[in-house]
Structure formats: C-alpha cells, structure tokens
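Every protein chain of the complex appears in place save one, which is left out.
Per-chain numbering from 1; labels A and B assigned in written order.
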Amino acid sequence: MDFSLKEEHEFFKKTIADIVDRMIKPKAKEIDEKDEFPWELWREFSKLGYLGLRYPEEIGGMNADKIMCMIFYEEITRGSVGFAQSVIMNILMGTYFIYRFGNDSIKERCLYPAMRGEKIATICFTEDQSGSDLGATRTRAVKDGNGWRINGTKMWITNGPICDFCTVLATVDPSLGLKGLNFFLVEKGTPGFSSGQVLNKLGCRGTVTGELIFDNVWVPDENFLGDELGKGVQYVGEILDEVRLMTGAMALGLARAAYEEGLEFARKRVAFGQPIGKFQLIREKFAEMDTLMNAARLLVYYGAWLLENGMDARIVAAEAKMFATEVCLKVVDEVTRIYGANAFAYEYNPQRYFRDARFLLYGGGTHEVLKDFIGRSIIGKL
Amino acid sequence: MRIIVFVKQILDSEAMISVKEDKKSFQFEERFSLNFFDEFAVEEALRIKEKVKDCEVLAVSLGPKKAQDVLRTSIAMGVDRVALIESERYSILDPTYTAKVLSGFAKKEGFDMILCGERAMDDENGIVGVLLAEYLKVPYVGSVIKMELKDSRGITVNSEMDGGLFVYDVDLPAVFSVRKGINEPRVPNVTGVMKAMRAQIPSYEPSSFGVFSPKTEIVEYHSPGKRPPVKIIEGKTPEEKVKKLISLLKEEAKVL
Partner (left out) sequence: MEGDIFAYIELKDTSVRKVSYEVLSAGRKLRDTFSSKLFAVVIGFGVDPLKDELKKYADSVIVVDDEVFKEFTLDTYSSALYDLVQKFEPSVILGSHTGYSKFILPKVSGILDWAILADLTGFEIEKERILFRKPLFGGRVISFVEVKDGKNMVLTFRPNSFSVSEPGLAGEVRAERVEVKKNERVRFLSSQKKEGKKADLQEADFIICGGRGMKSPENFKILEEIAEIMGGRVGASRSVVDAKWRDYEEQIGKSGKTVSPVLYIGCGVSGAIHHTMGIDTSKTIVAINSDPNAPIFSIADYGIVDDLFVILPILKEELKKAKEEV
C-alpha cells in the first residue's frame, strides 16, 4: 500500500498550487465582493489550457487520470470557490455529454471552444419542484419533425445566464418517470432559449446562477445527446461518482484554505499576553481539524483510486462527498471561532469560506439522499 | 545557440527551520521551491529563444534528487533540456565549490550564454555568477535589467547598480545575472506541464567535473534573538498616542 502521490502527481500538484497562488487566490476576495463573472481572469487562465484536463491529448486535452483531476479540483477551489465552480463546470459536467455523444460538428462548435475557455458551458438538471427527485422533471422534449421541441424552466443553473451552450435534462414522457429522461444540447441564440431571474447567492459569488427558460425551443436531431432514448439517468451514472468525488475534493480545497489562515492567525494573534495558539482549547481545534481533514483526504483519494482502477466506487464516492463536506463545514466553522469577532467582518476571509462552504451540501446529492443510498446499498435488497 | 540557465532549489521561505541543540546543524520542514530570482533567468532565456532561430535552452541544477522538481518546472515553462548535478542532500555550499562544479559542467557542455538569477534566497550571496565567468574566462555583467541580442555573437545589456543604469555591449560567450523586473515570468501551460511530468532527467556526479575542496566551512548555527512582544500605545486622542510614542523612542528605545 503506497500512500504517497506519484512523482508526476506531486509535480502537477505543486505547479497548479503555484498557479492558484499567483493568479487566483489574490483575486478571490474581489470576485466575491463584486459578484460578477471574472472575465479577465477566465481568459488569462483558460489560455493555459487546463480546461481540457479530462479529455484526450489528441483533441487538445491533458488525458488526466482521476487522481490528477481531484488534485486539480482541490487546488483550484482552495484559490476561489466562485471561480472554481465555473472552471470545473467547463471541465466536467458542462462538456461531458457533448464529448460523449456530440457529433463532429457539435464538438467543433461547443466542446473544443469550451476546452479553450472561448465558450461557457453548463448543465441543467434542477427545476423549481425537482432537485434530488429527477423523476419529477417537468421540462418536456417532444419529437417535432427531424428534431425536438423543448419546453420548460430550469433553476439554479451555474453560469446559465452567460452560457454559450447547455446540456438540458428533459423528459420525453412524464409517465415513464426516470426512464423518460434524456439529454439535449441547446445553444445560445436558439429562438425561445433565454435566461430569466439571476439569483443573489450567499456564497460561490462570482458565478452567475439563475433561471433558464425554454419556450418552444426547437433543436435538430443531432442535438439529442445519447445512443438511444431513455438512458439519461444511466448516462448520469457514468459521471456521478466522479462528480461526487469532485465535490469532496472541492471541500478539501476550501477546508485547507480556511485552515491555513486559521493556523497563521493562531500563531500570530495575541490575547492575554501570548499567541492564542498556546491555549489548549485552540490546540484542540487544530487537533480535530487536522484529524478530520486527513481522514477526508484519504477517503476522497481512495475513491478516486477505485474509480481510476475500474473498481466499484459508488459507495465510497458518496461517502467521500458526504464526509469531506461535513468536515469542510466543521473546519470553516472552527476557523471563524478562532478568529473571534473578526470573523464577523467582511474584511477578513473566514466569513467568505463560511458562506462558500454551504453550497457543498447540494451538489452531487444532498446528504439525506446519499445516506439513504449508502445504507440501502450496504444492507442490500431485502 | 545554447543558453545554460543555472537554477537552484531552495528551502521555501515559509518552511519551518530550527537550529538543533548542538548548534552543528539545523532541522527544516521539507518544503522547497525554485529560487525566486532564477525564474527571471529562465524566462529571459526563453524570450531570447523565441527571437532566435535554432536556440537551445538548457536548465541545470546542483542539488539533491528532489531538485528535479525545479528542473521540471523549467521544462513546464519551456526549456528544451535539463540536467541534474546530483549532490547528497540539501545544504548551504561554499560558493567557490559551487562555481567550480557548475563551470566544469558548462565547459564540458559548451555554451553561448549563461544566465543566473541575481542571488539565491537561502545564502543571499549573489556571487556564483561572477566566479563562473572568471573560471570560464568569459565576460560578466551583473544586475541585468534588460537584454537585447544583436546577433549570435553579441548582446547589449542594461545593468542597474546602486549608482545608476549602465549600458554595455558584450561579445558572446558570456555570463549574466539578471534581476527582478527584467521580465514577467510565464506561468506553465498544459503542454509544458505534460512534457515536464513525463521527462526523464539525466543526472551527473559532481566529481565528474573535478574534485574541489571547499575553502570555507560552516562551524555553527544559531537562532536569531527573539523580539519582545509589541507595546501598543494607548491614548484618548491621536495626539496623545504620538506624543507617548516619541517619548518612548527617546527615553526607552533611545533612538531619538
């Protein structure tokens, strides 16, 4: 059993961490305060070519293995959660189904530009009445000539209002439940496709999250993303583990950003004549945080290792997402306590980490749903 | 044209260091990074390479196996080749020793230009560059803030020293030390990183360039003295605070 990262992975981690420290971390506060999509930083960063992380070298990607992906997700989130969400959307969920099912012309129009950061991609699952309950999806796709007509409204879409194209989950027949769900590509400029209300979020500010409206949007057959109808949920399953582990990795990155600042503060801040790091109860906090973070890291990377080696990662991925998120929530909370009243000021970072951490509860499945899934899987069919 | 850039892996400025009880050595956290000023040297070499057809940039480091990291970073930035002159462990070396080993390598390899960062942040010497030039019997200009290649045989450099700005015409081969501000080092892109991750780094024995005994030796290490905690000056008004400060500086610190 070898717990060390391979040399190339160590190097990759160091390089990305350095890029994050130079380009992204210094802008994190501003991104959060302005709550606007950071176009200049996006352009600067995309030019480096890392948005093609997961895709083959032949098409301009990095062919990264799952460990490398987690390293990347973790480091970039450590820099800025808002920015990380946009980057990761282009890297994974916003482009996966295009890569998987899109024809050459679609890839030329959407995938390759997204890999270069020239186009913003996103994916639409959530609706007003359906979050975890995909079966309750109401957005409807009806066959219309040599294409499909889509009607519905999607909510909570990351970068929806500024996206150049999106992958939409729609049902072809509500009575089929989950088996009616399919993915379709809708591009900006298609008549009837518009963005609606933009949300004012507690955290992950810097992404433009909002409503997408599909009003009689017609797309040609080639925009149906799949081999056959009814396999939408099955296709989600192809990346679900990675998405959950990715959320876990993001939680690790955010936790570490908060933790490192808390550590520096504990070493420097003086109260009652000495650095607060000398007090036992402050030391206890670090003992707990470090233990939990180590455990979370091991679980996330174990899941990535399982995935990379073609083994069944479903349970571990769900556990890792859940555990790492809970650890992150605890760490950002503890760091605000270490900062004392200073945590209450927007001037310091702990409040931002505290706010940003909440989103981890939603992406990749709520913990209530995940626990049920894990429990069910373990106990088996009764 | 061949440009050799000597790069050094040094202890990260945030790494924890403590002097051992016996004062004969110091413990340190294994956190290393590429010497800050060397990045400017690598970047400058790459910019010259971009302007000149047929130019090879070779990054070389004298250090333990771990120093391969900084060579990989150099590859990720875009250098063509790298080499490690492998020492046993990370330590502060006698500068004449370092310069002799490096010049031995440069002589064997051949070069048109050698670039160095103006100083290493661990020993703060900034003298290996001059020594290299002396051992290799080539011209040296330090503190270079601007370089303009005239042709494959000559270069015009601007050097910024305490007294001002100096412009020299130099015939190659030559050695230059570059200072911060000469350029903005590039961030490694995906192609560079992939190349760096796969690279096989050749390793050389320092003794293959000659056996040199260091002329100086570190005999003891001490921790610097600790400063007492700060006295925050209280006062009802800003005027009161400033007056208190001045009197403390006069009477207590005795610096006024």
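We adopt the following convention: a residue touches a chain if its C-beta (ideal position, glycine included) is under 8 Å from a C-beta of that chain, and two chains touch if they have at least 3 such contacts.
Here the structure is a predicted model, which means the values were calculated and not measured.
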| item | value |
| --- | --- |
| Of B:59, B:75 or B:174, the one touching the omitted chain in the full complex | B:174 |
| Contact set of chain B toward the excluded chain (per top definition) | 11, 13-14, 17, 19, 26, 36-37, 92, 94-96, 99, 121-127, 130-131, 133-135, 138-142, 156, 161-171, 174, 180-181, 214-224, 227-233, 238-239, 241-243, 245-246, 248-250, 253, 255-256 |
| Residues from chain A at the interface with the omitted partner, ascending | 264-265, 268-270, 275, 342, 347-348 |
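To be clear about the criterion, only the chains that are shown with their structure count from here on.
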| item | value |
| --- | --- |
| In the complex, chain A residues that touch chain B | 8, 10-12, 14-15, 19, 22-23, 47-50, 52, 57, 62, 270, 273 |
| For the chain B and chain A complex, residues of the former touching the latter | 69, 72-73, 76, 187-191, 193-194, 196-198, 229-230 |
